[in-house]
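Just below is one structure, and these are the notes that go with it.
Yeah, one chain of the complex is gone here, protein chain that is, but the others are all in their spots.
And now, chain A:
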Amino acid sequence: SRSKEESEKEEGFKLLGILDVQRIPCARNAILHGAGGSLTTGMLYFLATSRVRRSFDVGFAGFMLTTLGSWFYCRINNAKLRVQQRFIQEGIKNKIVYEGSVLDPINKPKAENPSGPS
């Protein structure tokens, strides 16, 4: 258990001491996209204007916007996925419980009784 605790401590990494990018869904992707966006916008602005200080400001603004955009996009998709997951779980449970009955979600048709002689 000690080695497990030690490995957990080694794996945990928190940006600014608060954001656990490895455990929070979408956090790692958002930060990486932000870093990429920041580099891109900063470099492009510098190549266009040769203003160093302002390029850093533009790069930072790019970081904020890209991180936010990537974060919200990923979280919305994640939320939709979780809703689907819950529906599927309910469906599987209902299938097992109600299979063959009137409430069967698949609604298997029953074999018709043979009609009597006309």
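What we mean here is this: a contact is a pair of C-beta atoms (placed from the backbone, for glycine too) under 8 Å apart; a residue touches a chain by one contact, two chains touch by 3 or more; residues count from 1.
To be clear about the criterion, contacts and distances are computed from a predicted model.
Colleague: Consult the UniProt record of the chain that does not appear here and report its protein name from "Cytochrome c oxidase subunit 2", "Phosphatidylinositol glycan anchor biosynthesis, class F", "DNA polymerase delta small subunit" or "Sodium/hydrogen exchanger".
Modeller: Matching the unshown chain against "Cytochrome c oxidase subunit 2", "Phosphatidylinositol glycan anchor biosynthesis, class F", "DNA polymerase delta small subunit" or "Sodium/hydrogen exchanger" yields "Cytochrome c oxidase subunit 2".
Colleague: Given the contact definition stated above, which residue among A:15, A:48, A:88 or A:103 touches the chain not shown here?
Modeller: Going through A:15, A:48, A:88 or A:103 one by one, A:15 is the residue touching the chain not shown.
Colleague: Touching residues of chain A against the unshown chain: what are they?
Modeller: Touching the missing chain: residues 5, 15-16, 18-20, 23-25, 27, 30, 53, 56-57, 60, 63-64, 67-68, 71, 75, 79.
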